[in-house]
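The complex is shown incomplete by one protein chain, all other protein chains being positioned as in the whole.
== subunit A ==
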Amino acid sequence: MDLTKLPNERKLYLCKWYFYAGFALLPFLWAVNAIWFFKQAFIVPAYEEQKLIKKYVIFSGIGAILSASLYISWIVVFQTQRTHWGEFADSITYLYPAGSP
């Protein structure tokens, strides 16, 4: 979808919708929102809805970065500590690695 061809209120509606939908444990939507509307929020000449769009883009970006860092830290911790946690780690594992502890 080409954002430049959309009416401004439609842009705001979309941006807002993506931001709220991100709360449904879908941080990837925030990342998409932040990148997709970045131009519309900061680069194109000002228009009425831009202020709100800017707000949604910033919060989406923060949300995306926060959840990504949480996600990455969990992966690092789990992958490095899994063998030490023993049985507990096994109980929260979905696919077990073959041939290694």
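Here is the rule we use: a contact is a pair of C-beta atoms (placed from the backbone, for glycine too) under 8 Å apart; a residue touches a chain by one contact, two chains touch by 3 or more; residues count from 1.
Keep this in mind: contacts and distances are computed from a predicted model.
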Complex member absent from the view - protein name from UniProt, among "Essential protein Yae1 N-terminal domain-containing protein", "Eukaryotic translation initiation factor 3 subunit I", "Ras modification protein ERF4" or "Nicastrin": "Nicastrin"
Residue numbers in subunit A that touch the chain omitted from display: 86-87, 90, 93-94, 96-101
